[in-house]
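The complex appears here minus one protein chain, its other protein chains still in place.
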Amino acid sequence: MSAETWQQVVFWIFALLITGAGVLVVTTRNVIHAALWLVGALMGAAAMYVLLFAEFVAWVQVLVYVGAIVVLMLFGLMLTRAPIGSAEFDNNQRPLAALCAAAVFVVTSVILIGAFEGQEINFARTAGTSTESIGTAIFSSYVWPFEVVSILLLAALVGAVVIARRD
Amino acid sequence: MPVSFFLVLSALLFSIGIYGVLARQHAVLVLLSIELMLNAVNINLVAFSAMLQEAGLGGQVFALFVIAVAAAEVGVGLAIVILIYRNRQSVDLDELDLMKW
Amino acid sequence: MGLLADDALRRVDTAVGNRLMDQRVDFGHVDIKVAPENLVEVVTALRDLEFLSCKFFTFLTGIDRSEYADEPGGLEVLIHLYSVEHVFHVNVHVPVDSEHPVCPSIVSIFRGAEWQERECHEMFGVEFEGNSNLSNLFLPEDFEGHPLLRSFKLPSRFVKAWPGAKDPEEASAGGR
Amino acid sequence: MPEIALTTWQILLLKVAVILVVVPMGALVGGYAEHKVMAHLQHRLGPMYPGGFHGWATTLADGIKFLFKEDIIPAAADRKVFSLAPAAIMVPIIMVYLVIPMDRTLVVEDLDVGIFYLLAISSLSTIGILMAGWSSANKYALIGALRSAAQLIAYELPIVLSAAAVAMLAGTLSLNGIVEAQNFPFILWPPGIGLALFLVFVTGAVAEMTRVPFDMPVAESEIITGPFTEYTGMRYIFSHMFAEMGHMVAFGGIATTLFLGGYRPIIPWEPLELIPGVVWFAAKTMMMIFLFLWIRPTFPRVREDQLQKFAWKFLIPVSLALILFTGAWVLYV
Partner (left out) sequence: MATTEDRVVDASEVAAEVSRGNLLTEEMVLNVGPQHPATHGVFRLLATLDGEVLVNADPVIGYMHRGYEKLVEARDYRQITNLVSRMDWLSGINNELPLALALETLMEIEVPARAQYMRVAMCEMNRILNHLMFFASFGAELGAITPTFYAFREREDIQMAMEMTTGGRMHFGFFRPGGLKEDAPKGFFQQALKGVRQVIERLPDYENLLIGNEIFKQRTVNVGILPQDVAYSYGVSGPIARGSDISFDVRKDEPYSSYDHFDFNVHSAPNGDCFDRFWVLLHEVVESAKIVEQAIEGMPDGPIMGKVPRVVQAPKGEVYVRTENPLGELGMYLVSDGDRRPYRLKIRTPSYSNVSALPYVLKNTYVSDMIAILGSFFFVLGDIDR
């Protein structure tokens, strides 16, 4: 089998994983299970990034998203002891929501497929992007957004502390 | 590999996220759904970045920024949820119709 | 070394002598007898007065003298206090009614009395007025009777004599 | 010797097989070392009989004993999560070994972002611990899981920061590159900074492994091994014992790679180069493991709030300052 086929196989496996896990996140009846399924979806996305030669992004995804954000979510859930178990967490607008989501999906897919028809990702050309080039990109072309994001993070940090403080 | 594979996957994930945001009552579950949507965006960005290699690494860099923003969002979001829970003993978004407490 | 017992008794006498039913020295310890209604006052004085300062709460228990040889008596609550400063002991005997034993609680004076009163309650059935929590401390919640009363016989004593009371051969011959 | 031609795939499989042997062996050796090192530090013999020589088979016997134990899942537990948790703890630990270079070529995959991969993967087992603690339906387990998560988040930062400083010194994120950059091990050179970074890393590592003095999440005398209270038999072995030992060996290897010059001799001197790299690596890793084991019988356990304060108010500022110093060193020296 050619490398191309292998990539296709890997893509389909992880696409199924992401979709399945995503669907379970929004339908499962247990909040902790939902968070754990989100881990599955995120890991699948990380695998996608590896497939797309964005290794650095993939590991940042694992480190920050899975290692920190989801842990924080689980931590918060267990700490507050808010209802976790098999209670009904959905409201009564499920059909409407499904309809809405389906509409969004259909419309965007049609537009996207139409717009990017025939465009290929050429894996042969890509020798993988080195981490160094990402660093260079961040600190040259994108240094302003980087600073803005830093300030945003700082603000969020302060904000979270202020909100959650007991006084 | 056609780029539209990734785009459709991303659109699908985004729609799942939309469904979750609309249909869920539990605040944390809504946050989780938002994470799904952000990830859909990331897949898009990275796929475009791979497609347009000559144009630089903007896609990947922005994916990193999105992750950073997601971290900030979860931090503040979770703090709010905990605060609401502490004051109202509930994280049901449909019950939070008061603008003050 | 601390006070001689006679000196201690004199001090107790000056402090609360008019409240006592009986006072004497027994094996170097001051023995006083107090009616339940005067108990709180006497114990407070024993603790707070400078020249007594019996601050150390040793124990509180009951004694059922109903089968005491020759001179059977009633039920009494016994409180033992000790003065760390002046090194002397006071035994406070509080005679209570055997049928309906009631005694004022001294938890407000000595915190340690809480558990001891609970124990005394379950073991002797003494009601301590003012102690809000008199649930069983040692015994199971559904235990019936007050085991340290003399009228409460150890059932096993009747079913089977204590093995050491007889020679081993004899005991093993008796079956189980 | 006939030339054996192997395809990339075959080599990869072979390497994975080596890893799958190395990890359990490492855990076994770690377990045995823990028995004996601690015994001798405490003036006792430790296990002496199984296997003949100094009770070497004790760990094996222990493992076999656990194999035969009943696998109990509490009635109130969340069955799926409960049974998956040991795997979620174990798999990341095994995956860590994939990138540690044991010799110039003896590494499964020399990733471009090696350090980053290590840090990302090793943070994953937290999720397993949270899963275990929550699904056990036991208050002690839940408290343990929460403590564990809080601790791992807090101590991840010093580790990441000190590893980042190492990456700055080496000018690469690849682990092989880092080893090659260490003509003198980083612990010796740059003087002071390297040692301080090493100490920060080791402190963070001990906390990540939840060993004394940072073993609040599994404190036996308080919450009775915390998240793993309800686990029995093989699940217990995998989630706790094996994971702890695997973690310890892995962190020994990481510290060796980052600070002690990995598979290279301690000083660049020709005769020392004759000794194979694997030997150097193994010796240094053993030393690190001994250090970890030495810490355990020496200290009491710190309290949860002291632990958090230590991380946030001392370790993280110190490691940030060290990053600054490292940057200055790289730029101006």
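So that you can tell them apart, the chains are marked A, B, C and D in the order they are listed, and the count of residues begins at 1 in each.
Operating definition for what follows: a contact is a pair of C-beta atoms (placed from the backbone, for glycine too) under 8 Å apart; a residue touches a chain by one contact, two chains touch by 3 or more.
The shown structure was predicted, so the numbers you read here are calculated from the model rather than taken from an experiment.
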Checked against the full complex, the residue among C:7, C:26 or C:97 that touches the missing chain is C:26
Of the candidates D:15, D:54 or D:296, the residue in contact with the absent chain is D:296
Using the document's contact rule, name the residues of subunit C that touch the chain not shown here. 1-2, 26-27, 29, 55-59, 61, 63-64, 67-70, 78, 80, 84, 87, 89, 91, 109-112, 114-116, 123, 136-139, 147-148, 152, 154, 157, 162, 164
Interface residues of subunit D (partner: the chain not displayed): 38, 41-44, 139-140, 143, 212-213, 215-216, 219-222, 224, 296-306, 309-310, 313-314
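FYI, only the chains that are shown with their structure count from here on.
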Centroid spacing, where centroids are CA-atom means, of subunit A and subunit B in whole angstrom: 7
Could you give the separation in Å between the centres of subunit A and subunit D, each centre being the mean of its C-alpha atoms? 28
Chain centre separation in whole Å, for subunit C relative to subunit A (CA means): 73
Using the touch definition from the top, which residues of subunit C touch two or more other chains? none
Could you check subunit A for residues that touch two or more other chains and list them? 56, 60, 68, 72, 79
Note: in the complex, subunit A contacts subunit D through residues 30, 32-33, 36, 39, 55-56, 59-60, 62-63, 66-68, 70-72, 74-75, 78-79, 128, 130-131
Interface residues, subunit A side, partner subunit B - complex: 4, 7-8, 11, 15, 18-19, 22-23, 25-26, 31, 34-35, 38, 41-42, 45, 48-49, 52-54, 56-57, 60-61, 64-65, 68-69, 72-73, 76-77, 79-80, 82-83, 89-91, 93-94, 96-98, 100-102, 104-105, 108-109, 112-113, 116-121, 123, 125-126, 129, 133-134, 137-138, 141-142, 145-146, 149, 152-153, 155-157, 159-161, 163-164
Complex contacts: residues of subunit D adjacent to subunit A: 78, 81, 111-113, 116-117, 119-121, 123-124, 126-127, 130-131, 133-134, 142, 145-146, 149-150, 152-153, 156, 173
